[in-house]
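Read the structure below first, then the notes.
Note that one protein chain of the assembly has been removed; the remaining protein chains are unaltered in position.
Entry: chain A
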Amino acid sequence: MRPFRRGLLATGAVVVLALTACSGGGREETDPDTTTGGGNAPGSSGYTIAFVTHETPGDTFWDKVRAGAEQAAKDEGVTLKYSNDPDAGKQAGLIQSAVDAKVDGIATTLVTPDALTGAVKSATAAGIPVVGLNAGIDQYQKVGALMYFGSDESLAGTSLGKRIAGEGAKHPLCVIHQTGSVALEARCAGVRSAVPGTENLQVNGADDSAVTTTLQAKLAQDKSIDYVVTLGAPIALDAINAKQQASSSAKLVTFDLNQEIAKRIKDGQVEFAIDQQPYVQGYLAVTSLYLYLKNGNDIGGGKAVLTGPSFVDKTNIDKILPFTEKNTR
């Protein structure tokens, strides 16, 4: 970073002279221990675990799954090989290459179970244990995975729906920010099962302005919308902007949590967030393989282990806020 700063001073010295003085609101330089998981801890167990997800690069959610996996790897002395591809075929290829590399265990998301069955079967045929996480709760056993850690999307949707129905919701708007995602559709379907008046809205999640204006237009078009349900934390932040613009009094609830949303819950702009605890999904997936390899353990009693839905609202935000700042919730 030093040459960066020198370069800046050289080019913009005159203009910036008065500006470079230290300013508040930036990084707090009190926390020097940066987490860089993944390597072998001193007491290494010697296992190598491949961790394959369908992460689209740039989603804060996967950050936490990965942080959990890396922390587990560090705690247990496991070498973690993380790879990801949102394309089902390529994800299958990543699993296959982990099999070829003869890793000790594979943790993978099963968002497209049919496309991944072949690769998972070849892993189990080679004697490599596989656990599922995040997506694929109904199919993980059929595919051949031993255990599963994640939330049930429709259950999460239903729980959210029941809660807002209890608060009097009649016409919620469920905002889908990714086209054709089974998991997101399942969440909205879950909400609808509890509140029949639920309406879905498709937005372009890759562009904050587009999300904001689309939501703003929808809120202006239909004044009867009383709840906005967003399916990802960044989208909820856009929804706050849109609500202000459309001067809508709809209440905002969201799936998933991040630091900004935690602050908004605290100041009341977001009613509550439903957290599926991605950090736990990553941590448990690695840990379960570690225990299976080391001790033959089986977690969940033959059933999926649910990491959510966990409600985050005004009553528990004070406890959770510090964890979001550390990127572990």
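Methods note: a residue touches a chain if its C-beta (ideal position, glycine included) is under 8 Å from a C-beta of that chain, and two chains touch if they have at least 3 such contacts; residues count from 1.
Everything that follows uses one rule, which is that contacts and distances are computed from a predicted model.
Student: Write down which listed name, "STAS domain-containing protein", "Xylose transport system permease protein XylH", "Stage 0 sporulation protein KD" or "Glutamyl-tRNA(Gln) amidotransferase subunit A", is the UniProt protein name of the chain that is not shown.
Tutor: Options "STAS domain-containing protein", "Xylose transport system permease protein XylH", "Stage 0 sporulation protein KD" or "Glutamyl-tRNA(Gln) amidotransferase subunit A" considered; the missing chain's recorded name is "Xylose transport system permease protein XylH".
Student: Among A:Val131, A:Ala183, A:Val203 or A:Leu257, single out the residue that touches the unshown chain.
Tutor: Of the candidates A:Val131, A:Ala183, A:Val203 or A:Leu257, A:Val203 is in touch with the missing chain.
Student: Any idea which of A:Leu160, A:Leu237 or A:Ile320 touches the chain not displayed?
Tutor: A:Leu237
Student: Which candidate, A:Gln96, A:Ser181, A:Thr213 or A:Gln269, sits in contact with the chain we can't see?
Tutor: Of these options, the touching residue for the absent chain is A:Thr213.
Student: Spell out the interface residues on chain A facing the chain that's missing from view.
Tutor: 1, 4-5, 8, 11-12, 15-16, 19-27, 29, 34-35, 56-60, 62-63, 179, 201-204, 206-210, 213-214, 216-218, 220-222, 234, 237-238, 241, 245, 258-260, 327
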